[in-house]
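As you look at this complex, bear in mind that one protein chain is not there, while each of the others sits in place.
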Amino acid sequence: MSDHLLEIKNLKITVATRRNVLNLVDNLTLAVKKGEILGLVGESGAGKSMTGSAIIGLIEKPVKISGGEIWFKGKRIDQHPDEVRGHEISMIFQDPMMSLNPLWRIGDQLIEVITTHMNISHQDAIKKAKHCLVEVGIDPSRMNAYPHTFSGGMRQRVVIALALAPNPSLVIADEPTTALDVSIQAQILDLLKQICKTRGTSIILITHDMAVISQTTDRVCVMYSGRLAEIGITKEIMAHPQHPYTKGLVASTPQIDASSFEKMLYQIPGSMPALDNIPSGCAFHPRCEHAHDKCRAERPEVLSNRAACWLLDANEGQ
Amino acid sequence: MLIIILRRLFQALLVLLLVALISFLIFRYVGNPVENLLGQEATVAQRAALEEALGLNDPIHEQYVQFVWRAIQFDFGNSYRGALPVADLIASRLPATLELALTSAIFAMVFGVLTGIYTAIHRGSFLTNLILSTSLIGVSLPTFLIGVLLIWFFSVELGWLPSFGRGEVVDLGWWNTGFLTASGLKSLILPSITLGLYQMTLIMRLTRAEMLEVMRQDYIKLARALGLSPRQVYFSHAIPNIMIPVITIAGLQLGSVVAFAIITETVFQWPGVGLLFINAVYFVDIPVMSAYLLLVGFVFVIINLIVDLTYLAIDPRLRDSQLKQEQ
Partner (left out) sequence: MSGNAMIRRFLKSDFFYDFTHAPIAVVSFVVIMVIVTCAIFAGFIAPTNPFDPSSLELMNGFTPPMQPNAFTGDVFLMGADDQGRDLFSAILYGLRISLFVGVMAVILAMVLGILLGLTAGYVGGWLDNLIMRFADIQMTFPSILIAMLIHGVARGILPPELRYEMSITVLIVAIGLSEWVPFARTVRGSTMVEKEKEYVAAAQLIGLNRWQIMVRHILPNVLSPVLVIATITFALAIIAEATLSFLGVGAPRTEPSLGTLIRIGQDFLFSGEWWILLFPALTLLALALAVNLFGDWLRDKLNPRLK
C-alpha cells in the first residue's frame, strides 16, 4: 500500500471478435506513486490507451476488462469507476480540436465540471473557473468565447483547465501533445508538469515519443503487444535499457549531441505483431536478434530486478 | 447577418418565380381557358373576344407577369368544375390539411427523436432491436397501405376510431378546426399516424445515426472522463449537437408532410387541399392543379428558408464562417 496512489494488478482487457478473443492488454501490473509522472510508452496498439481508459472506467463494449484489479487510494475501483471519475481521476485526450463541445462557451463547460464535482454556489464556480483559466495562461475575459475561436494549443490549455478544475489526484494524459505543433508541445507539457508538481497531482503520460518521456517523466513503463516489457526510473532506463525492445526505442530516438550527426538513426526491424497473431513465448522474439529457444517457448514476466526478457537471466547465469 | 438573411430571401424568391413559371405554363398551355369558360358551342368571334379580354394575345412574358401579379392577390382563376374561384376552394380546405400536417409532424418529431435517442443509448437491447426492425418495415410500406391497414384494424375490427372525415368541426369564421371537439380529435388520430409514420422512422434513423456519431466524438469522451453523469453527457452535450441535422431534416420533412397529405387525405376522405388536388388530376381541372403547385412550392420554399435561418441561429461556427465569407 504505502505511497502508492494507484495500483494495477494483472489487468487483462479483451475484445471478442467473431472468430476468437483478442488480448488488448495482457497481465499488466504497475503502480503510480503520489506526485510522480509515470510515462506509458509503446507503439500504436500496444495497449497504452486501453490501460488509460480502463483506469478511468471508460471501456466500452465489445471491449471489456476480463481480469485483474485496479486499486486507487486503497479502494478497488474497477467495479465502480464512476465514484472517482472526474474529481479524483481525470483524463486529457489527444486532439484538442475535437475534445471541446463546439456549441458551449468554454466558461460554461468549466462551470459545469466545477459544479458537478464541488458543492459550491454558481458565483463561486464562476470565480473558480476564471482562476482555472488564469492558471493555464488564458485571459479570463475569454470565458464567453466558443471553442472554435481558439487555436489548438489554447484549446489544449482549456482542456487541461477542465481536467484539473476539480483538483484530481491523478490525471491521465493520452498523447496530449501529438496533435500540436512541435513548438507548442513543450509549452503544454511544461504547463502540465508545473501545475501538477505544485498541486502534488500524479500524471500518467501516454505517448509513443521517447523524447517526451525523457524530458517529462519520473518513471517509465514500456509496453509491447499489450504486455509490460520494462518499468523503471526514466533516467536509468534511458541510460541503461535492459529489454531489447527498449534498447531499440532508445536507440531510435534522435539525440542532440556532437556524435549524433554522424550516426544513422537505429530502426527496429519488422513491426509489432497483429493482435490475432501474437507469437508464442516472448511477443518480441521475431524482431529480436538475440532470441533463443526459451524466448520462443516461454513468456517472460517483469521481475523486481529485471525487465521481461529471458536474455537477462542468461547473462546473469554466465 | 442582415446580408445573409437578405441573400437567402432572394434565393427563395428566385425558386418561387421558377415554380410560378412552371405553374403558369401548365395553366396557359395544358388547359384551355377559353373553351373552359365558354363551352364548345361558342362562336369564333366570341372566342376571339374572350382571348383578347383574357390577354391571351399579349406577349408571353407579359402574360407571365400578369399571372404572378394575380397569384400574389390570390387570384388563381376559376375551377373548371363548378366554376368556383380556386382561391376560395383552397381557402376552405386549407385548415383541414394544415391541422393534419401539424399533428402528424409533431407526432413524427416527438416519437422520432425519442426512439432515435433511446435506440442509440441502449444499443443492442431487445426493445431497440424491436423498434429498429419495425421501422424497416415502416419505411418499406407505402403510406396508403398503412392507412388502409389501420382502418381495417382500428375502425372495422375494433371499432374504436372513425375511418373517414374530420368529425365535428368548429367554425371560427376564418378557420374551421377539429381540435376543439372530441370527435374531431378522435378523427385526427389515424390519419396523423398514417401521415407521420414514414417521417417518424426517417427522423428516428437520422437521430440514431447522429447520436451514435456524436457519442464517438472526443468531447463526449472528455465529458465522461471529467466525471459528468450520463444524464449531463447525453442531455447537455450529445443531444444539442445532434439537433442541427435533426431539425433540418425534420423541417424539410414538414414540406413532404403537406405533399404526402394527398395520399392520406384520399385514404381517409379528409376534406383538405390534397383531396382537392387528386380530384383535380382525375378530372383534369388545370387551374386547381396549377394553384396547388404554387401553394406547395410556396410552402416548401418558406420551410427551407426557416430551416436555413434556424441553422444560423443555433450553430456559432456556422454563423461566424458565414459572416467571414461576407466580409
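By written order: A and B. Residues from 1 in each chain.
Just so it is clear, a residue touches a chain if its C-beta (ideal position, glycine included) is under 8 Å from a C-beta of that chain, and two chains touch if they have at least 3 such contacts.
Keep in mind that this is a model prediction, so the values were computed, not measured.
The chain not displayed here makes contact, within the full complex, with B. Looking at B:Thr248, B:Thr266 or B:Thr310, the residue that reaches the missing chain in the full complex is B:Thr266. Residue B:Leu141 is the one among B:Ile4, B:Leu56, B:Ala91 or B:Leu141 that touches the chain not shown.
In the complete assembly, the contact with the undisplayed chain comes from B:Ile278, out of B:Ile189, B:Leu212 or B:Ile278. Residues 15, 18-19, 26, 30-31, 136-137, 139-145, 148-149, 151-152, 156, 163, 255-256, 259-260, 262-263, 266-267, 277-278, 280-282, 284, 286, 289, 293, 296-297, 300, 304 of subunit B touch the missing chain (whole complex, contact as defined above).
Just so it is clear, only the chains that are shown with their structure count from here on.
The touching residues of subunit B, when paired with subunit A in their complex, are 124, 217-219, 221-229, 232, 236-237, 240-241, 314-317, 320.
Only residues 56, 58, 61, 82, 85-87, 90-95, 98-104, 112-113, 116-117, 146, 148-149, 159, 162-163, 166, 172 of subunit A touch subunit B when the two sit together in their complex.
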